[in-house]
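For this depiction, one protein chain was excluded, whereas all remaining protein chains were kept in their positions.
Just so it is clear, A, B and C label the chains in written order, and each chain counts residues from 1 on its own.
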Amino acid sequence: MSAALFDSALYGKLVPTGEVGRLFTDSAEVRAMMIVEGALARVQGAAGLIPEVSAKAIHRASLELQLDPAGLAEATGQNGVPVPALVSAFRELMQAPEHAQYVHFGATSQDVTDTALMLRLRQVLGHYETALDRVIAALAAQAEAHAETPMAARTYLQHATPTSFGALAAAWGWPLLELREELAALKTGLWVSLSGAAGTASALGPDPSALRAELAQALNLEDPGRSWHTDRTPILRLGAWIARITGALAKLGEDLTLLAASETREVTLGGTGASSTMPQKQNPVAPSVLTMLGTHAGGLAQTLTTAGRQRHQRDGAAWFTEWMVLPQLCLAGAAALETAGPLLEGLAPRTEAMAATLAGAKGALAAEALSFALAREMPRPEAQAAMKALAREAAESGADLVALAAERHPGITPADFTPEALLGTAPAEARGFARAARIPPAAGG
Amino acid sequence: MSAALFDSALYGKLVPTGEVGRLFTDSAEVRAMMIVEGALARVQGAAGLIPEVSAKAIHRASLELQLDPAGLAEATGQNGVPVPALVSAFRELMQAPEHAQYVHFGATSQDVTDTALMLRLRQVLGHYETALDRVIAALAAQAEAHAETPMAARTYLQHATPTSFGALAAAWGWPLLELREELAALKTGLWVSLSGAAGTASALGPDPSALRAELAQALNLEDPGRSWHTDRTPILRLGAWIARITGALAKLGEDLTLLAASETREVTLGGTGASSTMPQKQNPVAPSVLTMLGTHAGGLAQTLTTAGRQRHQRDGAAWFTEWMVLPQLCLAGAAALETAGPLLEGLAPRTEAMAATLAGAKGALAAEALSFALAREMPRPEAQAAMKALAREAAESGADLVALAAERHPGITPADFTPEALLGTAPAEARGFARAARIPPAAGG
Amino acid sequence: MSAALFDSALYGKLVPTGEVGRLFTDSAEVRAMMIVEGALARVQGAAGLIPEVSAKAIHRASLELQLDPAGLAEATGQNGVPVPALVSAFRELMQAPEHAQYVHFGATSQDVTDTALMLRLRQVLGHYETALDRVIAALAAQAEAHAETPMAARTYLQHATPTSFGALAAAWGWPLLELREELAALKTGLWVSLSGAAGTASALGPDPSALRAELAQALNLEDPGRSWHTDRTPILRLGAWIARITGALAKLGEDLTLLAASETREVTLGGTGASSTMPQKQNPVAPSVLTMLGTHAGGLAQTLTTAGRQRHQRDGAAWFTEWMVLPQLCLAGAAALETAGPLLEGLAPRTEAMAATLAGAKGALAAEALSFALAREMPRPEAQAAMKALAREAAESGADLVALAAERHPGITPADFTPEALLGTAPAEARGFARAARIPPAAGG
Partner (left out) sequence: MSAALFDSALYGKLVPTGEVGRLFTDSAEVRAMMIVEGALARVQGAAGLIPEVSAKAIHRASLELQLDPAGLAEATGQNGVPVPALVSAFRELMQAPEHAQYVHFGATSQDVTDTALMLRLRQVLGHYETALDRVIAALAAQAEAHAETPMAARTYLQHATPTSFGALAAAWGWPLLELREELAALKTGLWVSLSGAAGTASALGPDPSALRAELAQALNLEDPGRSWHTDRTPILRLGAWIARITGALAKLGEDLTLLAASETREVTLGGTGASSTMPQKQNPVAPSVLTMLGTHAGGLAQTLTTAGRQRHQRDGAAWFTEWMVLPQLCLAGAAALETAGPLLEGLAPRTEAMAATLAGAKGALAAEALSFALAREMPRPEAQAAMKALAREAAESGADLVALAAERHPGITPADFTPEALLGTAPAEARGFARAARIPPAAGG
């Protein structure tokens, strides 16, 4: 146990974050800030704001120097922000004061931390995209393969009507597909920041707009065309998006936990979850992790919303809050995707158990269909009342509802009321998702 | 005090919700559900699924009949959902059982409640759009008018550098402009629901997809081309968007509260906020309301995220949770916009107070600019150290920093360091926002 | 649908709040504030701070006058707090300006609103106590009656070992019993407020402490011996307590939803939850309501925590936030208790279904016990491995695990491994709770 499970040597593998984990280390952050300082010097040199030779020296140094995060800790604790210490250490390590003086020229700490964050978020989104595609592909495969595999649909955890496992896979997948399509907009929302101490770029030369545009191009980020120190739109958009990702996967986790329950066992999850004292048990560990991540991420996303309320031209408390929760939120999203991918690839519906559930329900899931059939013989309210009575009788006597209905109403043909006959649009829902999942998102996504 | 201030006869005007308030009443909800039942019958009649004459009778009745919400309460408490009671009351009131039996034919409760919700959310978004445009226009006017009105920028509540009031108005406005642009996508995300008991449309005739498309057209909603009972994407997208609206306006509220503080008084808010015992006081009531709404909405949006986790094919608890928080969230957003509009229109910066703040700071806000000026004479780290020493000396002696710097460094010309001279891009930031605010959003937005 | 379901004519019976609902109406609030003004005048008259005759007139008027909350709405919207308008209307209605001028003498709005709130919270706690006792008694009865009724314990929704239904009832009840015991401290934490505009009682005569003590006695509240405008301890303590109440009942709701699931049906809930289209369905409406209330209350309690952060000597935004969420939180707690009481009284375990579950598990729940038995014959790790192999074999072949174990290990006597034989401390856990539930809490609780 560390502050968060993600960093724990003991628990880390319970919440695997893949490549995203490496982006939220101290060294990755320091590296990203140095890249920003280097690129800034380069564009300032090209613009004649600082000597070209100094710019080159700084840029080169930004790629070569190694700064130890721990060495910046004392000053970061004092200043609240690591940039002053980083700039100072950078300058010293360069051992060329005539060039080093141009490091961080006219920028403010937030320009550096925000731009460095955006650089890492671009990578985060790249990894998310890959992981999300894997999850969607796994769901599409399940949807396709089981488009016509009957199972009980459940509302309020009660048997409702038949559906197919493929339709359930589609239901898991659609929200993710929506989120996948929104990725393009998130990417173009990764902005460069360059507007100085209070957003007015007053120490950034005669044409700060052009400079910002150059920096954006150098770092392959978007130029928002303005200052955005207190406008946390890119962060808030991402936070809400991740909360929806983890929420969608938490539903998957909950559904799988329920379907794996001892009384149901309609899915096989693969071999995890030993108990320390009960030899027979297999716990749905990965689904439980998904549920947990959804809950945790939901809380973090709300705190992030609060952090978006930057007073005046910068707010220390809001800023620190963002630093506290955004990494965890990104890691939670990553862990959810990294957990869901293999889980879905190893997931197998137990079709015989699904069939047994349907059989065991003794026609109860056909009740709606039977009531519509009866409504062809009598007014609909009467048909509904008749079915209610039949359902009660069947439940009490243990009789099969379809058989009972056929006995009482000769117009009823049992073969029309098998689960397979009552799938409705479930197969089409499943195949529709599989098809949509195969369409690549529009350019940029 | 009612459960929520919005419904309170005593407190309601503290949180004015305008037209949106009327959309979240019991009667508006019942009306919307009846419209859905009427439209459903009409398209089912046209498709030959129910007798055309019955369809017409139902459709007519759906427009004419008045159902008392209280009359449905008992059954709603029992069933958890109002539709069974509504259908039953509808049928009875029609006094034409031969037609009435076709009310709600093959649909499930959730089809009706979700579609009826979407109808009302379309109106909500319409009102939001109008209110948001008003807020943005007020901000654009402030930004334009005060593009060059100097004031102190503050970071961590400390004087930083000069900026302009127009630039601050722009900073308030940009997140709203981003949100304004996202409205179009929210609108096209208002989906019709028609997929029956468990999302498989099994009782909706031979071509349920066509029927859903017809219903969408009849109600002027989008056809998602699929079942979405458990996919709360439209709700979650809206919830996150509202949380960002109220968050952006909470920043406005906080800033105005701070700027109106007795020690600062850089804005005039208009005449609200009497104290029961202190005759001299004018409290920033409306800004405090904005802050409160941001906090409340943030909490509700998180709970809504949890509500998005619909287990299996429908989850009662998740569904009820959505019902509990979504109306409040919509009302909070409406109240924030309704409060911010008049507040901003009546807002007046006290330019003389802003100038006095800058004068009182005795050149401290020029420190950054002075340090860059010194850096032309000496290496930058030395210049920074020299400025730090000068700033300390000025603070201790009460001297004006610019005058002191000019005295020590003849290259420094005081006229270059007035607030007006140090606005940097603030005027351009302000005017850039005003310009962007006047561009109508792309079609559909 | 109103802002919150509690106030809805349509949905109100889904979330019944009993007597507590009446305490959070506008008229109840106005009444409570008038009682405070009346009592204040009385103690000020007795102390000679205002003329005794005026004090009597005010006190009498406070009991007799009827103020229309709606008539105070305009000014409340302006002032942010209803007291100035209330005082003004009170004075006018008295039609005796010579006395009326002494209404609200030296007090501040917050003294009145906070004290009036405490008066109502005392009643809230009274109703909670009654409702909580009813819930605990119902659980104690279930625990007692079913102390030895075997059922499957489930961890991660997987069969674990046998337990008894009574032990489960005890597990539901213990957290409530802890909360019941904390009630006494909550009650003594209901403080009178009387400290004037900024907490210094500067307009409350020569001995404000004595006056506050008198007021406390007159209203039967506690005298904290100090000003507490910004110290929201009583509210925060209550909020956290309610969140735990609703959380404990949400577990109950979740468990009942799971136990009522179609595959399990180990409980009967009573006759609610009809579907609009599926005649056979009985939805667990009340348990779903409990889950929802837990989720909603959790969110509100967090927002209340934020509201506790009162800046300086009073913070409008924090105060408004408290007003927005506290009533709902109290109502959510009340609704949870009002829902749980009847639900538990009507709850019936289906013991035959519980037995069938245990039988259907074919000895799997005896695995732990079997492994301990084997450990008497061989080292424990070997015994665990042997049991794991047997469990796998039994699962694959469909054999009964106990029978299989007995066949292989003659030392195993099947009769020692029936569910009844493996209840362990479950009966004692159940009876221990029933016993504890019958002990009245210490005086004051």
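One rule holds for everything that comes next: a residue touches a chain if its C-beta (ideal position, glycine included) is under 8 Å from a C-beta of that chain, and two chains touch if they have at least 3 such contacts.
Being a predicted model, the structure only gives us computed values, none of them experimental.
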In the complete assembly, which of C:Gly12, C:Gly298 or C:Gly333 touches the absent chain? C:Gly298
Residue among C:Gln44, C:Gln78 or C:Thr161 touching the omitted chain: C:Thr161
Sole touch to the unshown chain from A:Met324, A:Ala353 or A:Met378: residue A:Met324
What residue numbers in chain C mark contact with the hidden partner chain? 91, 97-98, 100-102, 105-106, 153-157, 160-163, 167-168, 170-171, 174-175, 178, 195-204, 208-209, 225-233, 236-237, 240, 243-244, 247-248, 250-251, 254-255, 258, 294-295, 298-299, 301-302, 305-306, 308-316, 368-369, 372, 375, 379-381, 422-426, 428-429, 432-433
Touch list for chain A against the chain that is not drawn: 1-14, 16, 24-26, 28-30, 69-70, 72-74, 76-84, 87, 104, 106-109, 112, 196-197, 203, 253-254, 257, 272-278, 283-285, 287-289, 291-292, 295-296, 298-300, 302-303, 306-307, 315-321, 323-325, 327-328, 331
Using the document's contact rule, name the residues of chain B that touch the chain not shown here. 152, 154-161, 257-258, 260-264, 273, 275, 277-285, 288, 302, 306, 357, 361, 364-365, 367-368, 371, 384, 387-388, 390-391, 395, 401
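Keep this in mind: only the chains that are shown with their structure count from here on.
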In chain C, residues with contacts to at least two other chains: 257, 273, 275, 277-278, 283-285, 288, 302, 306
